[in-house]
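One structure, as structure tokens, below. Some questions next.
One protein chain is absent from this view; the other protein chains keep their places.
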Amino acid sequence: MSETQRSSQQHTNHAQHHVPPPNPSPQQVTGDIIGRLRAASGLYRTWVLFLALLFVGGVGGFIWRASGGFADRTAWGYYAAMVMYIFTTFQAAPICAVATRLVKAHWRRPMARAAELCAIVGVFNFFLFLPLLWLIPPLKGRTSLWFDWPLGAPYLFDVLAMGGLALLGLALVWTSALPDFAAARDTLPERRGLYARLSFGWLGTKRRWLVHEWAVIVLGALYLASYVMTSTILSTEFSMSLVPGWRSSVYPAYHTITGLQNGIATTLVILLVLRTVGGYRQYVGLEQFWGLAKLLLALSLLWFYFWWSDFIVHWYGRTPREQNIMLLLMFGPYQIAFFIAWLCSFLIPFICLATNRIRVSVLGPPIVALSPLIGSFFDRIRLYVSAFSIEDPFHHELTQVPPTHLPDGADVLLVVGGVAGAILVYLLATRIVPVLSHWEMQEGILLRAVRPLLRMPALVIGKPR
Amino acid sequence: MRERKVLSDSLINDELLRFPLHTPTWFWFAAGFLGLFILAFISAIGIMVVFGLGVTGLNKPVMWGWMITNFVFWVGISHAGVMISAILRLSQAEWRRPVTRAAEVLTVFSLATAALFPLIHTGRPWRAILWVFPYDFARGIWPSVRSPLIWDPSAIFTYLTGSTLFVYVALLPDLAVARDRTTGWRHAFYSALALGFRGTPRQWKLQTIAGILLSALILPVFVSVHSIVSWDFAVALVPVWHGTVFAPYFVIGAVHSGVSAVATMMAVLRWVFRLENYITPDHFDALGRLLVTVGTAWLYFFFLDVVFALFSQEAEEVIVMQQRLFEWPWNFLTVMLLVTAYVIPVPLWLSRRVRRSITAMFFTSLLVNVGMWTERYWIIVPGLMKKYDFSYSWDQFTPSLIEITLVVGSFAIVFFGLLLFAKIFPIIPIFEQKEGQIFAEEIEVGRARVPAVIRE
Partner (left out) sequence: MARRTIMGVYTEANGAASAIEGLQKAGFAGHEYEVLTGAPYPEGAFGEPHSKHRLYFFPIIGACCGFAVALLLTSATQIAYPMVQGGKPILSVPPMLVIMYEGTMLGAILFTVLGIIFESRLPASLPAVYDRRISEGYVGVVVTAPEERLGRAIDALKQANPDVIHDERVRSPR
């Protein structure tokens, strides 16, 4: 072979690296997604058992904590941080599905359900959230979002916000999964009863599909709006308004942005599990990890941006009020938590994901995603534990910064049990709701083709309407 | 995408180079008309320099008025280009193709115009350079890095340089087309600018990468520019200015007004240059959808700003808020900015019919910018009016004829710049259109043929 022939051979080989994979057959997709609802693996059962044990431990921790009563708000700081951590991670994850559906991103298909299914955890978190209501101090004499009125504004609106979000999440998952339930009804005779009830007599008529598409988009948009509002209200209610003199208008937006960041991170980790042990290697691939990695990179930059917007204004203001707030939240008793949050939520994901080799890979993004998940945990601690440690919120300014409140045994049990409970709920939900959206995958097959463009194979994506 | 026209390369060349290569009579009238306003603008500056800042409506507590409002407004508009161009490039949105260049050029001219305002506001523009750049080795006096007024020029300089180069790099292939279709001095001019671009696979590949890489680099700059502009206000302890939300609030407001300005401009381009083959209702539909999201985000930040000013229960914040919400003319301006920037346009954009109507999009997007100009004025002036809460040295602000001339003139400068650019260069990227034709495909779903695109 001459040198030139060899080089042209190399070029052809090189071009072949970019060949997009062919479509799987519709039957294969049904078998892989719906068929997997039939039986659970041994590994799955082991994990369910393990998480259930941890959750029971958490219940024990709760009883231990509750036996001390609700008068001492400081003692409940870690509990509040845990509830808000689940809110920031699991309850934000559906937004990945919502946003990518809104912009009709083709690569979302294998990811959307895994992300939106996290909304189920919202119901669990709603019950975890309820005890926090007993910890809200009276409105008189402190800053608050609410006016003091007979119905008891904070209690009513907080429950409405959190409950509404949980309900919307359920509605979103159920509506989106309707066609999948119908597919399960028609393919799994042994579980026909359950799926017949869940699918509400779904038939894939044209009209039904049109309504379904519209409903999924509208419910998704509502979920997004509701998440932003709930994040705004709860972050103000359970941290900012408990600290006299803390009045940062960017804080609720910062809280929401961290939610979006951790929603993406949560989805990435779930996708890795689906790919490695869930048996979806063929469906969950580079496209999904890369797509989410780009978003995670952008959100990590936004984390810094929103934090910096807050910091620079306080740093310049330099009033005693502002200096004490900076001390409490960043450079004082919770400086280690703040430092870890800063490192893990911004610096590590930024540097890693800015590197092409890590961003454009399957393993890189989900492993990097663990970093903001850890960072956000410490971030919630510095925000909520510090706020809960203020004994007297009825002042105009914070004059004394309280010392660090470290967790005790009950806190450890509570936090670990709570997070384990959230994962457990998700795992249990995957036994009923297909973890890959069957209808979106089937639609994807219809709208995707691999065709030659002159001398190279090219991926063609249909864009209806 | 519903409408997809098959256009030959030579037709695309002809239509998009028609205005640069042939001069209609109306061009001279338009240029002359705008020139009159620019002349008035220059005269106003002359008067201000000769007689001092006393000829403006500025006074003791209100030392920033219309000029700074206009500065913030034009910096906001300048966020159109990179927002549209960078985000749509990064997300490989097909509908970006005819929009990118006009948006980028709008960025360049509005940013340059914006930069004029703080400069003339100094009263002695020629000395401003001495306050900004480190030069004074003799006296040892250096610019203060701690002042946000020093951050501004650094951010604007970076953004202006970046976006100008961005426009130029993306213009290279089109300059080559112009070179190949001209003779004489025009040929020499375009040849020199095209740098010998000839369309090899390597050059095209780098052109594509350049679009993405420069987008990714300019996007963070774009965010920083309006943030820094916002810190001009926010880092000061002036009531209602000292808000942490200012940076993202200003940026999202800039995007709202910038994308709206792009919609307005696209409508004008379509009408004036008869670009029906390139700027279609699909593009307005997509812009409308984007604007619904951006507008709603802006409203969220607007409320954060208002709610948390009241949340603070600080006496001075509450006084200014009270004035904004209940005292004439500020109560009118509050309602006006909300109605024009959100209440009218955004619900209308929820309707597909409105989004696809170019006339409707022209007027609604124009309305947004009326609202956004008002919003900037509403943000800047009231805080200053009651700045000295101890001495009660409070005053009102009324713009003088000079300031009105300057503001009107600034619009003329930007329009003139756009017109001149469109006269010399293709305002719609020719190569992007051709690429769009190559990437257009169809997929058969049952009996239906669905429009499709090739993804690299």
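Order as written gives the chain letters A and B; numbering starts at 1 within each chain.
As a convention for this text, a contact is a pair of C-beta atoms (placed from the backbone, for glycine too) under 8 Å apart; a residue touches a chain by one contact, two chains touch by 3 or more.
Nothing here was measured: the structure is a model prediction, and the numbers come from that model.
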Inset, instruction - Decide which residue listed in B:F41, B:F197, B:W349 or B:F397 touches the omitted chain of the complex. - result: B:F197
Legend entry - Residue of A:A80, A:A119 or A:I312 in touch with the missing chain, whole complex considered: A:I312
Inset, instruction - Spell out, residue by residue, where the missing chain touches chain B. - result: 8-10, 13, 134, 140-148, 150-151, 154-155, 157-158, 161-162, 165, 168-169, 172-173, 176-177, 180-181, 195-210, 213-214, 217-218, 220-221, 224, 228, 431, 434-435, 437-438, 454, 456
Inset, instruction - For chain A, enumerate the residues touching the unshown chain of the complex. - result: 2-5, 7-8, 10-12, 14-15, 18, 311-312, 315-316, 318, 356, 453-456, 458
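In this section, only the chains that are shown with their structure count from here on.
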Legend entry - Partner chain B, residues of chain A touching it in the complex: 103, 106, 143-145, 228, 232, 236, 241, 247-253, 294, 301, 305-306, 308-310, 312-314, 316-317, 319, 396, 446-449, 451, 453, 458-465
Legend entry - chain B residues touching chain A - in the complex, by the definition given at the top: 1-2, 90-91, 94, 220, 223, 227, 231, 234-237, 242-248, 300-301, 304-305, 307-309, 311-313, 438, 441, 443, 445, 450-456
